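Reviewing the structure listed below.
Left out: one protein chain. Kept in place: all the others.
First chain written, first letter: the chains are A, B and C, and each begins at residue 1.
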């Protein structure tokens, strides 16, 4: 059975509401309302993610970082589209492949790069690392390492939005392998039962580490269809196309905000690199041809660039400038990170408890830490 | 919202393969092959379960037992039908509401009653109690208290059957509330993905403790339909009817044995008593009328009795004799239990490790127990 | 002072905190319409309605994770595990998401959440339903754990737990729910007990019995017997809070009596008492006249048999016997 289940087997299935033959998503109101500047911003965001990772990879390989580095390259359109639709009461949470989401919601390259370097100036002060970027001030709740473990938190964000009487939603991301975690199933049932404004998003890049979708999941037509088990709305999205992404995401987000109903979205995408940089097998469980095809024909960044050029909004030269600026910004971030101080040994004991950090009355009673 | 979601809301939905209009399940080969004696045995088994519980309840209320007592009364047809179909390589595992399954697979009333009494002569030597009856020699693997926790074990039994090259299956039972445990979802995916000979059975009695199905689960038409999420076969069964039960169970078991494919079955049933005997609310979350209706019109024992009388196999007098015999057997079991010795303090430390119980070389190395 | 049941003391704590702070929500299986499996939340759904008292499906990982997520947005969920034993299906949410998210975010996020429910043996419900996980959770920095033994402590600690801005795990006890004890009237003012403060439940001079939860009652009963039958004066220290821990009180009582027996319903390997013994031998080494001894649950999964389970657990007889070994 060697090689069984290898490779991508993408059905173009018809999703329940939006996959109407010949539909042009650029026509949808949420895309019509985009200004030229906003379209270019989307391009810039994707480019910034791409270049941030180019530089991360370089310095990871140079030994500047510890742990894992899970690159998002090839998937940038997803986080970018999602973030572009978020309002004041919308919240985002994701798994360990979180650099794209972090930059898309507006985190700075400096704090992100410094976090990779494990420096005190990092967004998590060097405590979280690559898998754990957070920016609550931007309604962004991380960055989580346990597969599937963030999905209950995500429906909790939706619960909080609803409890607080706000019209908003939560966007919770996971991969195609994560759908088989029990917590995901429990969350879907609760989201549907409690009518939570939750959009649960499967970023389906075809593989969980070295295991193709077919080898990890049993399903009828696609993974999002599992939503039917909970009588929940679902859709499937071509992740290469910003217009399609925004149009379909918007429908789900509005369903959450206005009707307080959840949706499962499956977004088809592809990761260019290995599972993490340490994944030496990246080219074993998928063919070099497959990888090349995605790079050549399915790069969301280039596809959007072409679209903007075709629409007359962007020139090839302007695109290049944006690329250069992004590269410069990422390089500067690496310098910032390099020159930042690491956390101190004393820092190890901070951020364990809110009460001790804030030196409250409560924190002065009893022993909280048990170092000899 | 007081009372919202109260009460049973049973859709008569059409299941995928067998709910054909006007189908008479008594015609199916697996029922045609039943001898008169076998049919009477089914009646006897149900009656024995009923009377075992009559006596258990009596002595539980008299303070003879500890912990919980989850009665199966009203659901006897299910375990009885299942056990009647089991061959040498078929295995059964269930949750804490396990008395019916235990007697149906052939455990003796004495060992079961003595277990309830916490005596050394109990099937688990007084260590398991009401929720934990086992009889591996009868391919019966218990009796489990953590909701949903037995389902992974159940697919493991299927895995074992297949691994050992046998044509058999596992029957794993849970309640309608248990379907929302993560482990159940993980197990269903694995069963489908690995093509395990597993029959996963939801005994849907409409309530998980005081919560109706509608208040605990989001679903489209019924709970078994969640199987579609894993592209798995499923069916729904009227649990009052032995012929329907056996016919549909047989299809699923044969699918497992011959094609090594799993099935989810939802069996509609009703529990007469509270969740456990301690459930003081039993009549609050459902109406007395609802309970009475099930007792009067849906008692699987009486319905089968009537059918056998109509078929001319059984007379009312013979039925009465069987009832009396069952009651006498149960009463004798209570006497057996009452007069049996309890475990000793030394027994507490037995059955922790196979190696120490068997006093092997391995068990003599190092300290296994940490009592001061 | 009026005497009320432990169960009602908790109920009063919830009621007062629901009143005080509109972000407090009670959540769990059967807590609302059913009034709680052990009636601890009785009447609260009727009084506070669907928004504040919420029934959940049997999905502990899902709903506890949801509570943690909601707490990040300022909701203050008080989550019931029908039994603390069911922690096993929600362990990831309990020890990673609740315990670590503040740390991993460098202090950007906090989780003001309470997890509660009964955690005890002694009710003949067998191995899977009789876990005492207070020591297990106290092992995770980021979590706080309290174990009230009396109605007053139950009310006072629960209210402090709800107001605390860190995750606090409150271990109640089905065998204490019906116990009565003095609890100040609400009219006498807001009644709270700080986390991290032990309580001398009985003064004594010959030996220290250090316990928490129901074991405190066993220790007190044993102390009476020791006094009457053996003329031994035992001091009983109720830890109340496992993390934060009142180490000072522990060391003080040992310095006073020079001997300690720890009474602990945990299993002996890494029970709470293992940590207490470790601390005492380190910080009161020169004061100890005898090795610290422990009375724990006999080292096996919980037996069902009602004839014998009480012998597996610490009980006054076992405590007396152990004391006599070292005094």
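Methods note: a residue touches a chain if its C-beta (ideal position, glycine included) is under 8 Å from a C-beta of that chain, and two chains touch if they have at least 3 such contacts.
Predicted model, so just to flag it, every value in this text is computed and none were measured.
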Q. Per the definition of touch given earlier, which of A:39, A:97, A:127 or A:162 contacts the omitted chain?
A. A:127
Q: Check each of C:49, C:74, C:186 or C:291 against the chain that is not shown and name the one that touches it.
A: C:291
Q | Residue among B:66, B:154, B:177 or B:239 touching the omitted chain | A | B:154
**Q.** Residue, one of C:13, C:109, C:239 or C:300, that touches the chain absent here
**A.** C:300
Q | Touch with the omitted chain, as defined above, among B:34, B:193, B:308 or B:337 | A | B:193
Q) Footprint of the hidden chain on chain B, which residues? A) 91, 93, 122-128, 132, 134-136, 141-144, 146, 149, 151-157, 159-161, 163-164, 170, 182-183, 185-187, 189-190, 193, 350-355, 357-358, 361-362, 365-370, 372
Q: Name every residue on chain C in touch with the hidden partner chain.
A: 61, 87-89, 91-92, 95-96, 99-100, 103-104, 126-128, 135-136, 138-142, 243, 266-267, 269-275, 277-278, 281-283, 285, 288, 290-294, 299-301, 303-304
Q: Pick out the residues on chain A that sit against the missing chain.
A: 1-2, 65-68, 118-119, 124, 126-129, 131-132, 144-149, 177-178, 180-183, 208-211, 215-217, 281, 284-285, 342-345, 347-349, 351-352, 369-372
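Going forward, only the chains that are shown with their structure count from here on.
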**Q.** Of A-C and B-C, whichever chain pair has more C-beta contact pairs
**A.** A-C
Q: Compute the centre of every chain as the mean of its C-alpha atoms, then state which one is farthest from the centre of chain C.
A: A
Q: Could you tell me the distance, in whole angstrom, between the mean C-alpha positions of chain A and chain B?
A: 44
Q: Could you put a whole-Å number on the gap between the CA centroids of chain A and chain C?
A: 40
Q | chain B-chain C separation of Cα centroids, rounded to whole Å | A | 36
Q | Numbers and ranges of chain A residues touching at least 2 other chains | A | 182-183, 185-186, 189, 193
Q: Note the residues in chain C that touch 2 or more other chains, in rising order.
A: 57, 59, 61-62
